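Note that this complex is displayed minus one protein chain, with the remaining chains in position.
Labels for the chains are A and B, by order of writing; each one numbers its residues from 1.
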Amino acid sequence: MATADVRDEWPLWEVFVRTRAGLDHKHCGSLHAPDAKMALQLAREVYTRRMEGTSVWVVRSSDITASDPADKGPLFDPAEDKVYRHPTFYELPESVNHM
Amino acid sequence: MAATAESIRLQVTPEVQYVLRLGDTCLVHAQRLAEWCGHGPVLEEDIALTNLALDLIGQARALLTHAAALEGQGFDEDQLAFLREEDQFFNLTLAELPMRKGGAHSPGADFADTVLRNFLLSTWLGLCWQRLQGSSDAQLAAIAAKALKESAYHRQHAADWVVRLGDGTEESARRLRAALDRVWPYTNELFVHDAVDDAAVARGLGPARDTLAADWQREVAAVFNEAGLTMPPASPFASTGTRGVHGEHMGFLLAEMQSLQRRYPGGRW
Partner (left out) sequence: MYTQAMDVAPKDERKVVRSAEEAALEARFEARIDEGAFIEAKDWMPEHYRRTLVRQISQHAHSEIVGMLPEGNWATRAPTLKRKAILLAKIQDEGGHGLYLYAAAETLGTSRDQLLDALHSGKAKYSSIFNYPTLTWADIGTIGWLVDGAAIMNQVPLTRCSYAPYARAMVRICREESFHQRQGFDSLLVMMHEGTDAQRAMVQDAVNRWWWPSLMMFGPPDKDSVHGAQSARWGIKRISNDDLRQKFVDATAEQAKVLGVTPPDPLLKWNEERGHYDFGPIDWDEFWRVVGGNGPCNRERLAARVKAHEDGAWVREAALAHARKRATRQEAA
């Protein structure tokens, strides 16, 4: 079986939903989609079950710039300004990777 | 030998048949979509396909209930779905064709078939719902108004997939072309004009199928163009599901779908 190549995976998108006018958009999770159009469609299917009157934003996870957590330690990489740790940053050795 | 539930026989008038053509098409298409549950190419799409099936079941229930009311013997949606014989189902043959895997007696089918099926059917249904909003039958008009919104969504999602596959990789384009060749002859039935259509028009119930052809061709051509698909040449092939004469797949589909009600006569669920 081919090992996972991160670049061949559908990119990750963060989903923000506003359930009613007057409220804020809330982050509610993520999903994988090949492009923005499908990301939006799928976000509706998965996170709103197509409820009327909801506003949905989708943003590529890699497009988000995040602020440092308050208690960053010396091991924190300043270049690490993405929302999540990059998947290849934490490759576990086979023997302990009991996932 | 276990007792089985007896089939019902409908008194099929043109109105009943006209409504069942729509309702059964939705029901049978939903049944095929349900086969994808848990087996989709990606989790997100699995959820989307199931959403589609749920919408279609909702439409089928409304239409079958209405058909039963028109028919007048007091049957309900479940009796129609689970105790009718094959010759009284009036779905387009197109809907009953496999679209996830081939059967023992038919060539393969895959996600390309599903995507194409969704697109061709939702485009047709969308045109039906649009026209039916002006139906002389208030209940039918109401059903159509609700279904129209859903089918616009289905159509958009399906069209996007046709383009994605047509203009994706060599392999996806090849599979889509193969699916198109398999399915195209069955699209003729979408536009046949027969006595049932005549009756529907006469009563102001809804449009005759052939009046949808031009719009359907136009919409389909636009998406095919973007997908790099060539519309196959017209053929004289005529499928006849809408007359109650189905292909060989329908028997298997109904056997599976109806098995529990047949096995447990008088059962409550």
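In the analysis below, contacts are C-beta pairs under 8 Å (C-beta built on N, C-alpha and C of every residue); 3 or more make two chains touch, one makes a residue touch a chain.
Computed from a prediction, not measured in an experiment: that's the story for all the values here.
Visitor: Among the chains present in the display, which ones are touched by the chain that isn't there?
Guide: A, B
Visitor: Which is it among B:Leu54, B:Leu148, B:Ala178 or B:Val201 that touches the chain not included here?
Guide: From the options B:Leu54, B:Leu148, B:Ala178 or B:Val201, the contact with the absent chain belongs to B:Leu54.
Visitor: In terms of residues, what is the contact footprint of the unshown chain on chain B?
Guide: The missing chain touches chain B at positions 2, 27, 31, 34-35, 37-47, 50-51, 53-54, 57-58, 60-61, 64, 77-78, 81-82, 110-111, 163-165, 167-169, 171-172, 175, 256-257, 259-261, 264-269.
Visitor: Footprint of the hidden chain on chain A, which residues?
Guide: 1, 3-6, 8-10, 12, 28-32, 34-35, 38, 46, 66, 68-69, 71-76, 83-87, 89-90, 92, 95-99
By our rule, only the chains that are shown with their structure count from here on.
Visitor: Show me the residue ranges of chain A that touch chain B in the complex, using the header's touch definition.
Guide: Counting only chain A, the residues touching chain B are 10, 31-34, 37-38, 41-42, 45-46, 49-50.
Visitor: Under the stated contact criterion, what part of chain B meets chain A in this complex?
Guide: Against chain A, chain B makes touches at 42, 44-45, 47-48, 51, 153, 156-157, 160, 164.
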